[in-house]
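The complex appears here minus one protein chain, its other protein chains still in place.
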Amino acid sequence: MSEGKPNPNQELFQKQYDEFQETLEALNNKIGQLQGDIEEHNIVLKTITTAPKDRKCFHMIGGVLIEKTAGEVEPTLKTNVTKMNDAVENLKNEIQNTHKQFEDWKKKTGVKIVSANE
Amino acid sequence: MELLPEGQTNKTEVSWEDQQRINEFSKLINRKDQFEVELAELSHEKDYLDDLSLEIELLDDDEKVNYKLGDTFVLLRHSSVVTRLENDNLVLANKMTALENSIEVTQERMNELKNQLYAKFGQSINLDR
């Protein structure tokens, strides 16, 4: 794992290292989730656009099914996709920031990572 | 299961063809395991169907039966259910035969590869569990 200079700091450094790893993992997971949702939305969009605009379409909002038409649901889905793409971009930036913080921390504390886990 | 011959203790060199055979063997073993798991599941299903066919005969002909279609039970005429069950049985039996054939074919190729690899590497390689 990581080696601190004086021994009592080793536990603290280990904890800080773990926190960085956890943050990165959580961010990556969120991105994966969002990308999956985006995929799903795109597939549904493709299906909806091949149907006539006046086709009965239900949208589930807050656990309630609202009756609409295909033409009405399409723009809502498109907006959702845009929002999700923006969220993914933000998360990617977060990850870059966290990586930078991690590098700075490593330089400051002089911690060397021994395992090939990064 | 060890597939890597020890480079130090034996003088036999592993060639690209040998590596491909080792890779293929590994692939086939995984496939065979997969087939056997599927076959066991189907066999289970078949047992259920067989039991079911017996039970069905005990019911009255004019009694409607709850037949599961998807996640829902549909009340069907006795005769319809019997026909459907026969069909299900047939489909299942065919799937099982196909799997059994695949297993056999895979095993044959695995035996061929085993012979080739043992011939070259002898004790340095272990292809059995």
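In this document, chain identifiers A and B correspond to the written order of the chains, with residue numbering beginning at 1 in each.
Definition applied: a residue touches a chain if its C-beta (ideal position, glycine included) is under 8 Å from a C-beta of that chain, and two chains touch if they have at least 3 such contacts.
The definition used in the following text is that contacts and distances are computed from a predicted model.
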Which of "Phosphatidylinositol N-acetylglucosaminyltransferase subunit A", "Skp1-related protein", "Prefoldin subunit 3" or "Exosome complex component RRP4" matches, in UniProt, the chain that is not displayed: "Prefoldin subunit 3"
Sole residue of A:73, A:88 or A:111 that reaches the chain not shown, by the stated touch rule: A:73
Sole contact to the chain not displayed, among A:15, A:56 or A:112: A:56
Touching residues (missing chain, whole complex) on subunit B: 3-4, 6-8, 13-16, 19, 22-24, 26-27, 30-31, 64, 66, 69-75
Sites on subunit A contacted by the missing partner chain, in the whole complex: 37, 40-41, 43-44, 47-48, 51, 55-61, 65, 70, 73, 77, 80, 116
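Here is the rule we use: only the chains that are shown with their structure count from here on.
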Rounded Å distance between subunit A and subunit B, as computed from the means of their C-alpha atoms: 39
